[in-house]
Each structure stands twice: as C-alpha cells, then as structure tokens.
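First the structure, which I've put down as structure tokens, then a few questions once you've had a look.
Note that one protein chain of the assembly has been removed; the remaining protein chains are unaltered in position.
On to subunit A.
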Amino acid sequence: MKHEPLVLGIETSCDETGVGIVRGHTLLADAVASSVEEHARFGGVVPEVASRAHLEAMVPTIERACDTAGIALRDVDAIAVTSGPGLAGALLVGVAAAKALALGLGKPIYGVNHLAAHVAVDQLEHGPLPEPCLALLVSGGHSSLLRITDVTVGVDPMGATIDDAAGEAFDKVARLLGLPFPGGPHIDRAARDGDSVAIDFPRGLSSRRDLERHRFDFSFSGLKTAVARWVEARERSGEPVPVNDVAASFQEAVCDVLVRKALDAASSEGIEDLLIGGGVAANSRLRAMAEERASRLGIRVRVPRPGLCTDNGAMVAALGAEMVARGRTPSALDLPADSSLPVTTVLV
C-alpha cells in the first residue's frame, strides 16, 4: 500500500482558528477555536478582534489537534494553510504560524485557496471527489458556483454573488427579526415552525432579462431589503411580526435560487455530481431541497456533515493532502496572505 500523506492544515480566514490533521482521505483531528462570541455583540465579525483571537488560540489549537490525532508533529509530511481569500490580518496569523511549523519541522508548506478547501473536505467523508463536479459554496463570506475538474488545479468559477453573500443575508434578516448572530441556525430553527409560502419574497437575478447576463450569479441584497420593508410595514400597522413565517419564507427564497441555479449549472455542463459546502450548507432546508430536486434530474448531491461545512482546519489539510498525493510543487517561504485570492488560484 502506498504511503498516504500526513498533513496538518491551518485555517484562519475569518473568526475560526482551525487546525486539522488528515492522512490521505482520513480525518484524524479537527480542532477549532472560535471567537464568534466575542463578535456577537457587534453583530458581525470584527477583523481586529478576530486577529487577536487567532494569535492567542494558535498554539493551543495546534497542540489539541496533535493530541486528538495521536501524532507527533515531526511525523507530519507537509503543512497546508489558507492563503486566501479572507480577512487580511486574520489570514496573516495563520500563514505565519504555518511557516514557523514548516521551518521548525523542515517540511514543505502549501498555501491553498479557501474555496477549493471547502470542496476538498468532502473527500474526508465521502471518498474521492467525482471529477468533474459542480460545487455550490455558500457561507457568510462567499456564494459561488464552481466547476471542478481537478481540485488541485482546475477550479473554474461559473457564477458568484454580485452583492451580499448568502450567509450575510441570513445574518441581516436574523437581526431584523431580533434573532441572535450568527443568524443561520436561528433562522433555520424558526423556519421549522413557519409557513414557507406565507410571504412571496423575490428571487434575485431570476427574471428572464437577468438570466441572460447573470444566469449563474446570485443577488441577495434585494431580498434582504424586501424582508426589511415587509417587517417595517407590519410594525407600522401595529401588528405583530410573524417571525417564523418570515424566516421560513425568506429561507425558501434563498434556497430556491441557490438550488435552481446550481442544478441549472450542473445540467448545462452535463455534470452529474453536485457538492454543497460552506456554513450555509448546514441549513436543513437547503440540503432537503437540493436532494429532492436533484434526484429528479438524476444528479447526485454530496454535502459534508455540518462540522466540516463551516470553516475548519481539516478542509485545508484535506486539500494539502491532495496536493501532496498529486505531486504539486510546494509554496515558497515568502508565500503571501492574499485577502482577495482569485478562486482560480488553488495553490499559491
């Protein structure tokens, strides 16, 4: 049997300090320290607060991952780290730590793209990725449709949000409804007791004219405004706001557009596998709707379990292991952190 690479991955693109360890496609450890509670009172991630938290959490999280995996650091074959995209100051802490590990261990370093890592993580749960496959990545920071021919080099963007990310819309609507940050899980929960067809919220970039130019792109800013208008009108008239119905109808509008465009993209490319990743992939309605509609088209859906959908170090390690397995050239020690790393640059 060939030696499967043992890789440690570091992820600090937003508010989670993630350190994961994998051997090939096997997950050994996924340690995450989150500063989300420090951000909650600000209603969103504060970059400087996140960067400070990464510095404090870094070494303890590396230590915890090694303990969980039951490995010694010197046994690691390579270090992988999110080079971008993400918050500049936050990324920099992870990249510097990864370089220190690479230097201290005398091992190669791979600076990788966060979005491709969201795709690669599914291998830890469902085995080798079918290639090509179509990836729908939805989170507080991204909403993209990607055509994946080789997760280490061939990532082609088909569509992306032109304004807010899907997860951002969840956060903003949650705030309107008086639900806590981060909004996703709270909307999901409220929506379970609501009527998803109670209010007909708009589907962004879905008119015939929009589809000509933005067939696979998303827009959630108009939806967010529509929800705000609807809620304000209710408040003005002195009537109570039916939080559960608003949550359910809003969620339905988001999921409807995401699933419809993802399946349209897959069909147009003759791709039979759809992978959904990112924090919003944990949304129960999105998973159910995607599976139901995809099965009618003969498209298979892969969604990693929620813990692997949100940002974590295991996804970076998974992509790093793939880089090693496919013989990609490691990054140089002057590897930058690039907050706006293009999705097509999988390895820096």
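Here, a residue touches a chain if its C-beta (ideal position, glycine included) is under 8 Å from a C-beta of that chain, and two chains touch if they have at least 3 such contacts; residues count from 1.
Note that contacts and distances are computed from a predicted model.
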Protein name, per the UniProt record, of whichever chain is missing from view ("(2Fe-2S)-binding protein", "L-arabinose transporter permease protein", "tRNA threonylcarbamoyl adenosine modification protein YeaZ" or "Ion-translocating oxidoreductase complex subunit E"): "tRNA threonylcarbamoyl adenosine modification protein YeaZ"
Candidate in contact with the missing chain, chosen from A:63, A:131 or A:150: A:63
Of A:36, A:105 or A:198, the one touching the omitted chain in the full complex: A:105
Contacting the left-out chain in the complete assembly, out of A:33, A:46 or A:198: A:46
For subunit A, residues in touch with the removed chain: 41-44, 46, 48-49, 51-52, 54-55, 58-59, 62-63, 73, 88-89, 92-93, 95-97, 99-106, 172, 175-176, 225, 228-229, 232-233, 332-337
